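Every protein chain except one is present and positioned as in the full complex.
Chain naming follows the written order as A, B and C, and within any one chain the residues start at number 1.
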Amino acid sequence: MSTATTHDEHHEHGPATGLMRWVTTTNHKDIGTLYLWLSFIMLLTGGAMAMVIRAELFQPGLQLVDPNFFNSMTTMHGLIMVFGAIMPAFVGLANWLIPMMIGAPDMALPRMNNWSFWILPFAFTMLASTLFMEGGAPAFGWTFYAPLSTTFAPDTTDFFIFAVHLMGISSVMGAINVIATILNMRAPGMTLMKMPLFVWTWLITAYLLIAVMPVLAGAVTMMLTDRHFGTSFFDAAGGGDPVMFQHIFWFFGHPEVYIMILPAFGIISAIIPTFARKPLFGYSSMVYASASIAILSFMVWAHHMFTTGMPVAGELYFMYATIMIAVPTGVKIFNWVATMWRGSMTFETPMLWALGFVVMFTIGGFSGLMLGVAPVDTQYHDTYFVVAHFHYVLVTGALYSIIAAFYYWVPKWTGNMYDEKLGKIHFWWSTISVNVLFFPQHFIGLAGMPRRIPDYALQFAEFNMISSIGGFAFGLAQVFFLYIVVKTIKGGEKATDKVWEGATGLEFEELPSPAPYHSFDEAPAVK
Amino acid sequence: MISSRLLRRFFAPVLAFLSFISMSSAHADYELNMTQGVTPISHQIYDLHMIVLWICVIIGIGVFGAMAYSIMKHRKSKGAVAAEFHESTTVEIIWTLVPLAILIAIAVPATATLIDLEDTSEADINIQVNGIQWKWRYNYIDEGVEFISALAESSRTNGQSGVADPTGNENYLLEVDKPIVVPVKKKIRFLFTSDDVIHAWWVPELAVKQDAVPGFINDSWAYIEEPGVYRGQCAELCGKDHGFMPIVVNAVSEQEYQEWLVAMKAEAAAVAASADKEFSMEELVAKGESVYAANCAACHGPTGAGVPPVFPAITGSSVATGDISDHIDIIMNGKTGTAMQAFKTQISDVDIASVVTFQRNSLGNTVGDMVQPSKIKSLR
Amino acid sequence: MIAIEKDQQEEVLRIILTPNRSISWPLLVKFYLFTCGVSFSIAMLFAFLGYWMVIPFSGLEMMVLGGGLYVTCRKVYRQEVISVDNDHIKLEKGCISVDESWQFDRHWARISIEEIKNFRKTSSLKIGSHGNFVEVGSFLNESEKETLAFELNQSIISSDFLRRVG
Partner (left out) sequence: MSDIKSSHTTQPRKSVSAKQVFKLFMVPVLMFGFGFALVPLYDVFCEITGLNGKTGRVEASVVNQKEVDSSRLVKVKFLANSGNGLPWNFEPVIQEMEVHPGQIYEAMYRVSSKSDKNTVGQAVPSVSPVQASVHFNKTECFCFSKQELAARETRDMPLRFVINHDLPKDIVELTLSYTFFNIEQTKS
């Protein structure tokens, strides 16, 4: 009944070779790798800037840089970490993992995927080149409040605006790709409520990105027209309103911070059940909590602006809405603890990072709750307390989850186990130093040190020095991480197909390690 | 409420050790907690801060305790076998509703405090505060007393660049040339606005932090209970010298306040009178040099070289070597859309006349003309 | 997914193969319109405050989103139709319209299943005759391919094919 024919060729072709492979690739794994490397380079670049900041703040007095350059450093550090390190890392993880997790052959729009990556190196080159231009790099903080960023800004601001546009375009294309992939390309049987939480949180994240990116694009374009084309959107002299800039910025910016934490929730929800050898507690409540965090994120933006002189009614509303976010976030934390409860836990490196995430993200959440209480925010606002808060959320939150994800999935990506001993050293080194770095900043903030100042009064000296020491140690730990990454890629103990004893999900159960270049040309059946 | 002493006792050994190994040159006067402040509002805010902090600590102990217990007991190496449960509607409802109740409990006192904080009506004294890059202008509206307050030179060993050694300078970066003086036990209303970018006026002990937005006014208030010197800083990034625009509030008795007002008015009259005097070129250039150092050198550089293109050079500039009336105009009224401020509201007629003369006849410029303070006075 | 239609007038058996569609077109349209609504409401909010420049960007973005969803939806809406009548087997591949088609003599037609040497041990199902074979249902999964092979064998080999249609 069957007749032998010429051998089939199309399932087995691997990547092309040479540099052009990376330029022209449309493979989700290649693009994921590119994104992850870009974000690592950006992490080290932004980290180097943080080192400049911490070195200047090591002692009172101006030692190393002049105040304007210091402001450029805080600005560039913020922009590079947000748009260059954290977001591309999550997009890279999405590229690698979403098709494998939902049983799709690739991302839905492979060519657009390639463009959305290759825009980024240009955007960041342009942004970084302003450092060497006449007038200096933008020095108005990553929040670029008008009129400091319009009427009073250096000419390089135009490059900054263009760079932000490019980053926005890239993010939007990435988000559209994720949405199209998740909606259209799930394997048979992969219903929405069976999707891994990482896929869910990315779907919600992508939706948030799509909703807010036009706002950012509009804001920077209005800055541009204010600067050059005689409009007065943010210029009081022409009837505009500088405070409205902040409203617009934070309408984008607040969902943006959830964009940077929601995929982290997904990662942690994958890792903890694996190492507790117990299914995730409250899967559906996790999904609903993520969705409600996303919805609430649109309604709380002005809690960044309690001191701008809003009407009392507005302040009350934003205070109530803000502290409400603690409920769904709390549900997530409780669910993770309940997942561990009566599990059978082991503590491999990914689990350590995930546990570090849960503890320190919770600390960041607590200070977030404190900041949400409007009258007290009068004292916290724009101090190091805020700096401590968002670094607990973004470094020990978002960045920790990314590092956890690396250790968790790298055996699947490369087929090699990372060095467990080095991974553990990396974790403890980072965790101790990151707390030495950021915990004292709570105290400096409460004691009254404003943020974004290059020099400070003497009563802040001790804690700043401690914080700087922690900063240098933490920075060094990430250089060590680079070594671990390279070592793992080059070789190491071979990983099993399932990698972890308790691992679940298509990528572990249906694919070998390393995952083949084309994973699911043919959809797997999901039970 | 537990004071910061407990925290301090806990951290003191750690700190002592770290200070020891780091051979810190700066001296220790550190704080661990928010100031209680000296106004009724600042006390309320402090209490609220402590309530929320302790709620967080208690929840934290619960969550981290459960986590720690489970990490200790439910580990595979101790032979733990994973349970199967993965949901419980009851538990999930409880841990949604309990936090909700706690949040409502926080919201009630927070609402009360916020409403008090925003009630600026029926003030005894009104002070308008204008933020200027990088100083503050205070205007006692009802008294007609107006002056500029900037970082005192003594408080800034080297504010621009190079090596600074603040050791031993007790109020490093926190001292101003002219503090504002206010009476205790009076309701003081502050009205904030800005001449250029957004600044924020913050004095922690007064629990006042309010943005100064160009073109808009905001207000806030303070009722100071104890006399004293209260220091603060600008809290909103406002450009290069954002870190160098401190605030000093000198709270005194009503009587001392009245005496101060009289003295301020007399001083203003004396400055105005001095404008009618005739000065020689040498006198003006000599005086102009110090005015330049205090007001212009921050941007245009001590030698007049500037930082082009943002801060143009004075040496050889078309303004400083061109028509003198344009030169005066730009110094008095500033230049819209740049960091160049209107100095007529900041420095006296004599100072303007001398700095104009200085800039035209020094820093490499040799125009040879001069302007008398009386001319400046006529331009006000 | 495999769907079988029997056309009694023309005495044709039609097997329609489609890849898995994880979302239906009407649902996708609803999702898209909802997203447009969200994006547009946000843009309108700012427009009414005087900051209308958000609108063109949200319009552009929705165009790209619509395009992206449409392109992906086309991909999963591709179809392969195998029509079997007394003498012929016709294979048509396409999306909205037929893009490619092949015709084989039913009596000479054969199907072949061969294992592909990859990690999941998937197989490739082909139909054709005289050394001219075309792959069908590459998007189907293993159990679907087995069913398809069985059905095709039935249709091709079984002489009581017409009775089956009846």
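By our rule, a residue touches a chain if its C-beta (ideal position, glycine included) is under 8 Å from a C-beta of that chain, and two chains touch if they have at least 3 such contacts.
Please read all numbers here as calculations on a predicted model, not as lab measurements.
Engineer: Which visible chains touch the chain that is not shown?
Structural biologist: Taken over the complete structure, the missing chain's partners among displayed chains are A, B, C.
Engineer: Using the touch definition up top, pick the residue from B:E31, B:E175 or B:D196 that touches the left-out chain.
Structural biologist: B:D196
Engineer: Touching the absent chain in the whole complex: find that residue among A:A237, A:I295 or A:V479.
Structural biologist: Reading the full complex, the residue touching the unseen chain is A:A237.
Engineer: Considering the whole complex, which of C:I23, C:M62 or C:L91 touches the chain not shown?
Structural biologist: C:M62
Engineer: To test your reading of the contact rule: which positions on subunit B touch the chain that is missing from view?
Structural biologist: So the residues of subunit B touching the unseen chain are 118-123, 126, 128, 130, 141-142, 191, 193, 195-196, 214-219, 325, 329, 332-337, 340-342, 379-380.
Engineer: Would you write out the residues of subunit A that touch the absent chain, in ascending order?
Structural biologist: On the side of subunit A, residues 151, 188-189, 230, 235-239, 241, 243-244, 309-313, 525 touch the unshown chain.
Engineer: Tell me where the left-out chain touches subunit C, residue by residue.
Structural biologist: Touch set of subunit C with respect to the missing chain: 1-6, 16, 18, 20, 24-26, 29, 32-33, 36, 39-40, 43, 47-50, 52-56, 58-63, 66, 70, 73-74, 77, 79, 81, 95-96, 141, 143-144, 146-147, 151.
Note that only the chains that are shown with their structure count from here on.
Engineer: Quick one: subunit A and subunit C, Cα centre-to-centre, how many Å?
Structural biologist: 37
Engineer: Taking each chain's centre as the mean of its CA atoms, how far is subunit A from subunit B in angstrom?
Structural biologist: That pair's centroid distance is 33 Å.
Engineer: At what distance in angstrom does the C-alpha mean of subunit C lie from that of subunit B?
Structural biologist: Using C-alpha averages as centres, the distance is 67 Å.
Engineer: Touching two or more other chains, which residues of subunit C qualify?
Structural biologist: none
Engineer: Two-or-more-chain contact residues of subunit B, please, as numbers and ranges.
Structural biologist: none
Engineer: How about subunit C: which of its residues touch subunit A in the complex?
Structural biologist: 1, 19-23, 28, 31, 35, 38-39, 42-43, 46, 49-51, 53-58, 60-61, 64-65, 68-69, 71-73, 75-76, 110-114, 116-120, 122, 124, 126, 128, 131, 133, 135, 138-143, 153, 157
Engineer: Would you pull the subunit A residues touching subunit B in the complex into a rising list?
Structural biologist: Interface residues on subunit A, with respect to subunit B: 59-63, 66-68, 71, 134-136, 139-141, 145, 147-148, 151-152, 154-155, 236-237, 241-243, 276-285, 307-309, 312, 315-316, 319-320, 323-324, 326-327, 330-331, 333-335, 337-347, 355, 358-359, 362-363, 366-367, 369-370, 373-376, 378-379, 381-383, 443, 446-448, 450, 452-463, 465-466, 469.
Engineer: Can you list the subunit A residues touching subunit C in their complex?
Structural biologist: For this pair, the touching residues of subunit A are 1-5, 7-8, 11-12, 108-109, 112, 172-173, 176-177, 179-181, 183-188, 190, 207, 210-215, 217-219, 221-222, 225, 233, 240, 244, 247-248, 251, 298, 510-512, 516, 521-525.
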